[in-house]
Structures are given as C-alpha cells and as structure tokens.
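Removed from the display is one protein chain of the complex; every other protein chain stays in position.
Letters A and B mark the chains as written, and numbering starts fresh at 1 in each.
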Amino acid sequence: MIIGLLMIVLVLGILLTLVVKSLPSIQALGLKYLWGKTWDPVQDIYGAAPFLLGTLISSFLALIISVPFSLAVAIFLGEYYPNGWLPDFLKNAVELIAAVPSVIYGFWALAVLVPIVRTFETNIGVAPLGQGIFASSLILAVMIIPYAASLGRSMIQLVPSQLKEAAYGLGATRWEVIRSVILPYTKSGLFAGVLLSLGRALGETMAVTMVIGNTSLMPHSIFGYGNTMASVIANEFTEADKPVYVSALIELGLVLFLVTVVINLIGKKIIDRFTND
Amino acid sequence: MEIKSVKYRIGKNYGFKALVIIFAFACVVPLLFILSYILEQGITKINWRFLVNVPRPVGETGGGIVNALMGTILIIICASLIAIPIGILAGIYLSENKKSRLAYWSRLCVDILQGVPSIVIGIVAYFWLVKPFGFSAISGSVALAIMMLPIIVRATEETLKLLPASLKEAAFALGMPFHRVIFKVIVPVGISGILSGVMLSIARITGETAPLLFTAFGNPYLNFKIWKPMESLPHVIFTYATSPYDEWKDLAWGASLILLVWVLLLNIFTKLITRKWKVQL
Partner (left out) sequence: MESTIIKSRNFNASFGTNHVVKNVNIDIPRNKVVAVMGPSGCGKTTYLRCINRMHELIPGASSSGEMTINNENIYQMHPIFVRLKIGMVFQRPNPFPNLSIYDNVIAGYKLNGIKLPKPERDRVVEHSLTRVALWGEVKDSLNKKGSFLSGGQQQRLCIARAVAMEPEVLLFDEPTSALDPISTSTVEELFHELKANYTLIIVTHNMQQAARVSDKTAFFYLGELVEYDETKIMFTAPKDSRTQNYITGRFS
C-alpha cells in the first residue's frame, strides 16, 4: 500500500533535504570543514570541529555520569525487586524523568544548577562561569538516565532463572550471581541501552543550549563554555544570512542525523538479536 | 579447600545491594528537586490575568501567555490531525504485511524516524514549508506530526499483531471485504492500544521546542490563523527564560508550571488508560 511507501519517502525526503541543502557548503568548504577549528561567519570562515568536539565531550561525559545510575535502576527493578509498590514508584519516577520537557530542564538548570556549578568551580579554583560543558553534561546526564535504565531492566528480566539457579546451587551469593551470570548474559543488551542513551544525548538541543555557554571557540576545558552541533543550529540558524552560512549549519544537521540514526539502528539491531535468540 | 572468607563475600553481597539501592533512588532526587522548584516558582505567577492576557512590552506589568496557551493547543490539534490517520494506517499496513520487502524497509524507516533529533526535523520542515510559505503554525504542526508518527505506528502495529488471527478469519468467512474487516473488526478491538499510542505521542510532542524554533516561530499576539506564525508554550518558556528581564522570567516560571502539569497529567492519564484497558484485553 502507498502508506508503506510514505514512510520510506519521508525518511528519504529528510535525508535528501539535508544533503541538498548542505551541498553549497560541502562544495565551498570541502571535507576539511569537519576538522576546521575556527567558526567565524562574519569572516566567512567555517570549521565544525568546535561543535563536533563539544557534542562528543558533553555527550560522553553525560553518559559516564548517568550509566551507573541507569544500571542501578535496571538491576534494582530487574533483579532485586521486580514487584511491589516501592519498585513501581521508582519505575514511574524514572519514566517521569523522560517525560519532562527539555526546555524545563534547561530553565531549571539555568536557574539552579548553574549557580551551584559556579560555587563548585570557585571551590576548586577554576573560573566560576557556571555555564559551560560541565553544567550541560550534568543536566544531560539526568535526562538520559531513563533510556538505559528501562532497556537494561527488560534485558535483565530476560535472564533465564535456571542459569541463576545453577549459580546459586554452586554456592554463589546474589552479588556473585549478578556479576557472573546476569551481567555477562545481558552484556549486549545493556550496551544497546547505553547506545540509546547516547543517541538521545547527542541530539538534545534545548537544555544544552540554555546552559552550555554558546561559544564558537574550540572547547579547552570541561568547565569552560562550549557548543554542540544541535545548540549552534538552534542559536544561529535564524541569524544565518549568507547561503554558505546556512548551508554549513545544515551540514552539521546532516552529520547529526547520520550519527544518531546509525547509533540508534545499531542499538535496535542488538536488541532484536537478543530477544530473538 | 581454601574458601575466600565467606564473611567477606557476604559483606560484599550486602554492600553491593546497598550501593544499588542508593544509586537507584538517587535518580529520583533531581526529579523531586526540579518538580518542587518549578511548583514553588510558578505557583505565585499564575493568576487570571496571566492566563488571558498577551505579553506586554518590557516594563509593563500584567503580561500573560494566552497566545502561547492557545497556540500550543492549536498546533497540537493540527499535528494530531495529520499524524493520527497516517500513523494508524501505517501501523495497520505493517501489521498486515510482516514479510514483504516494502514492509521491511518501511519498518526500518519508522525506526530511523524515531531516532532523528527534533532539531533536524525542524530544519527539514523549515525548508519544506517555511522557505516557500513563511513561518506558520502549520509548518510547526507538520514537524511535530513527523515526530508523532513513529510512536503511533509502533503502538498500532504492536497492538494489532497481538490480536488473534481467528478474529480476522471469522470476519472474512462471513464475506466481509478487506477494508471493512480492518476498520469494523480489527481496529475497534485494538483501539485501546492504538489510543494509548496516540496519547503517548501527544504527551511526547507537547513539550517539544526545537522543531518549533524555525517553523511556528513565535508570535507576541494572539493568533488563530494556522498559516501565520504562532506562539507555543515551550517556545515562550525558552524565549523568556533566556531573556535578561525579570518580568519575563516570571512569566517563564508560570508557563513552566503549566506545561509541566499538562505533560504530567497527560502521561499519568495515558498510564491509567493503558493499565485499565490492557487488563481487559
């Protein structure tokens, strides 16, 4: 039916639009755009490296911070307490984290988190900017907890009880069963959950742009200002007056599109293979 | 046999459990902080004037966000009108065609769509609808509709896949034509799952800002014409929150509370309905 085609057309349309609109900048700037370190539209110099780096640093930092929490929730709900009112409360609370709009996270982070970070930075002897990559990673970390947590929980619940029993029968403690049976068994599923969280972090726009400081310079410290691909597009798209400027931003959008799509597809593939085994 | 001190292993066991519990519940702490802070800041800013006035210029008091409230409602209604029929039809198609090549690629595209960052969808909608026609609410609705599609398609497909084949077979055996079987028999039985998918998608896009940045764009006036720019709740929060004016920031807190309550209610409502209907399924 045509409707099935429509979905394909839609995605191809998106891809095509991005590619076509990036063409002017691809043609004018070539591939070295991707590692160019200077972004100065006024002088017509475009380099994407500050934003690529900013995106990678903030996303991975957010991931590192959030994974232990996601894992704890997954293990708590998947292994220790799958049923009961307290686990239900936790499960709903974590799902609620994903439901809160990102602009609200951004506003709160701006009003509350940034001053806290500023105090922290004063205490450790770093320039007390407050805003910056560190603050944005913190709020990002909170926002992406639910993704790895929920997938992780499902994966952990899939571990066959007979494997766990075999380990208990040999004299293992619960922690030993988790470490030697559950975690190895769900390794790839948990990894897929982390990928899902990563994909979410890479594409997050609003909360990041409100807190990261929005500078076009190469990030030099996690406590300094930065910018991500998504946040620079959000900030500068409507101001972009030259075609190459616009096109350079679209090219960032194209890179963002490709990277997040690939990560999400890999994650989904892993889950499919896991649940079909 | 040399056994590592059993006491040590038991200690590690309890230690790990404690660690897991601490980290797991620590997640709830930021959420509670945020919710209570927004409640605290926003509750004092909401009054009748707030809800029915349009924003006043800086310096004047008594501004409100009625344009954003109406705008959000309108944009969501338009987005739903676009996404729901297409999404349900696509879901029906995918559940009926499990093996064909077209269905495989189609399903893949739905998965891809789910992972696309919202700002990218905003850009694309800009080039499709804003470049030729100017900023408009409808372009924002289209962007949001694209985001709603994967959720509705997925929910529809999964719900319909769970229905017993005998249901369809009985209808066919009675001589019903295909489209009737689908719309008069299959869909009504699966309506609860489909509906929860729809509600989930609405809850998802209600708080989205990025796709609206370059499409609906924002409008300081109350506007009901969907082919013109329109303000929306998330967008007004973003604009006012990042502004240097305290009166505007106050408006942003009030708006945040309203948006938060709206989204939370939608989510809770969806959960309740899903639970209630799933039981009957």
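One rule holds for everything that comes next: a contact is a pair of C-beta atoms (placed from the backbone, for glycine too) under 8 Å apart; a residue touches a chain by one contact, two chains touch by 3 or more.
Computed from a predicted model, the values in this text were never measured in an experiment.
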Shown chains touched by the chain that is not drawn here: A, B
Among A:E165, A:E239 or A:D272, the residue in touch with the chain that has been omitted: A:E165
Residue touching the undisplayed chain, where the options are A:N92, A:S180 or A:T215: A:S180
Touching residues (missing chain, whole complex) on chain A: 83, 160, 162-163, 165-173, 176, 180-181, 184-185
Contact set of chain B toward the excluded chain (per top definition): 1-4, 6, 9-10
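We adopt the following convention: only the chains that are shown with their structure count from here on.
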Computed distance of Cα centres, chain B from chain A, in Å: 18
Residues of chain A touching chain B in the complex: 1, 3-8, 10-14, 17-18, 21, 68-69, 71-73, 75-77, 80, 90, 92-97, 99-108, 110-112, 142, 145, 149, 173-176, 178, 199, 202-206, 210, 230, 233-234, 237-238, 250, 253, 256-257, 260-261, 263-265, 268
Residue ranges of chain B in contact with chain A within the complex: 9-10, 12-13, 15-17, 19-28, 30-31, 33-34, 37-38, 41, 86, 89-90, 93-94, 97, 102-103, 105-106, 108-121, 123-124, 126-128, 146, 149, 153, 203, 206-210, 213-214, 234, 237-238, 241-242, 252-253, 256, 259-260, 263-264, 267, 271
